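Coming up: chain A.
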Amino acid sequence: MEELNIAPQTQSEPVPGAAFEPAIVAFVCNWCTYTAADLAGTSRMVQSPNVRLVRMMCTGMVDPKYIIKALLGGADAVLISGCHPGDCHYINGNYKARRRVKLLMEILPRFGIDGRRIKLTWVGASEGNEFAATVNRFAAEIKELGPIDTRRLPLL
Partner candidate 1 sequence: MKKEYGALVVGAGIGGIRAALDLAETGLKVALIDARPSLGGILAQLDHQFPTDHCGMCKMLPLTQRDQSSQYCLRKGIFHKNIDILLHTELSGLEGDPGKFTATLRRRSTFVDPTRCVSCGLCAEVCPARAPSEFNAGLSQRTAVYLPVPHNIPNHYVVDLDNCQRCWRCFEACPTKAIDFKFEQRKDFNIIVVTPDQQLSQDLPLWFTNENFPLHPAATGEEALGLLAGGLDCGLMLLDLDLPQAEAERTLRRALELRPNLAIVLLVSKNKDRDKVGDKDGGKDEAVAALIKQGAREALPKPLKQAQAVPWLDKLFMRLVSDETLSIEVGAVILAAGFECFNPADNPAGSADLLLYGGHPGVLTSLEFERLASPTGPSQGLLTRPGDGRPLRRIAWLQCVGSRDVKLKADFCSSFCCMISIKQALLAKRRTGGQAEATIFYMDMRTNGRDYQRYRDDAENQAGVRFIPARPHTILPGPDGGVLVQYFDYAGELREETFDALVLAVGARPPKSMERLALAAGIEVNESGFCATRYLAPNRTSRLGVFAAGAFGEPADIRGSLIQAGAAAMGASRMIRVYHGPRDETPEAEPKYADVSRQAPRVLVALCTSCPTLERNVNSALLRQRMEVLPGVVTVVDVPRACTREGWDILRHEAEASAPNRVLIGACLPYVHVPRLRELGEVLELNPALMDVVDIHTASFAGRDTSFAGHAACLASCSTKPGGGPGACDCGETARTNEMGSLLAMAAAKLLGADPSSLPQATPVSPQALVVGGGLAGMTAAMGIADQGFKVVLVEEAEHLGGLALNLRTTLEGNDPVRFMEDLVEQVEKNPNIRVLKDSRVVLSRGKAGRFVTVVATGEGVAHTLHHGATILATGGREAKVYEYGNRVHKCVLTQLELEQRLAAGTVDASSLSGVAMIQCWRSRGESRNYCSRVCCQGALKNILMLKKRNPGLPVYVFYRDIMTTGFSERFYTEARRSGAIFIRYTPDDRPRVEFEDDKPVITALDPVLGGQIEIRPDLLVLSSGVEPNDASEIADLFGVGLTEDGFFQEAESKWRPVDFLKHGVFACGLGLGPATMRESLLQAKAAAQRAVRILSEKQLSCGNVVAEIRQTLCSRCGRCIPVCPYGARSLDLDKDRIVVDELLCQGCGSCMAACPNSATVLRGFHDEQVMAVIDAALAGQPRAEARPQTAG
Partner candidate 2 sequence: MNKTKPPISLTPAAHQRTLDGGLVAIQDLVRSCMQCGTCTASCPNAFAMDLAPRQVWRLLLYGLTQEVLQSRTFWLCSACYTCTLRCPRGLPLTAAMAALKRLAAAEGDAVNRKKALFYQEFMRNVEQNGRIQEMGFMCSYFLAMHNPMLPLEYTPLGLKLLGKGKLHLGGGAQRGRLGPLFAKVRSMEERP
């Protein structure tokens, strides 16, 4: 076995004069929202740089532990976005996602994780503008909310 390069990831360069920049992890489905995100990108719609897209095949595969992991790992918010109801490439994955988000909304806010930090949206493939707007609104809202508690805690 070859030796794995284990050098850890370096800390980012500090951004000059930066105010609080929220980190948002977005789980987006491969078929609709990812396409919309791509459309927003290729159409050069102004999008908040605070969002990191994690492409999933379907929102129905977003395991609650991914959302928990992201929020504990210092994400200031999590966005889950997929096809409109009835439009899911996999027939009904988005309905299942909705139940999981509902579940987490009953759990996490009780521990001080503001419910506004977890967002579920439906963004169709042609809704590049909707995606950009959603992301921008969300980022602005989270900026307003401030950094998530977990960022300061040495826990995972």
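Candidate entries met the following condition: all candidates are chains of the complex that A comes from, given by their letters.
Throughout what follows, contacts are C-beta pairs under 8 Å (C-beta built on N, C-alpha and C of every residue); 3 or more make two chains touch, one makes a residue touch a chain; residues count from 1.
Because the structure is predicted, anything quoted here is derived from the model rather than measured.
Of 1 or 2, just one candidate touches chain A in this complex, namely 1. The touching residues of chain A, counted against candidate 1 in their complex, run 1-18, 20-21, 23, 25, 30-32, 34-35, 37-44, 46-49, 52, 54, 56-58, 60-66, 69-70, 73-75, 83-84, 86-87, 89-93, 96-97, 100, 112, 114, 124-130, 145-149, 151-152.
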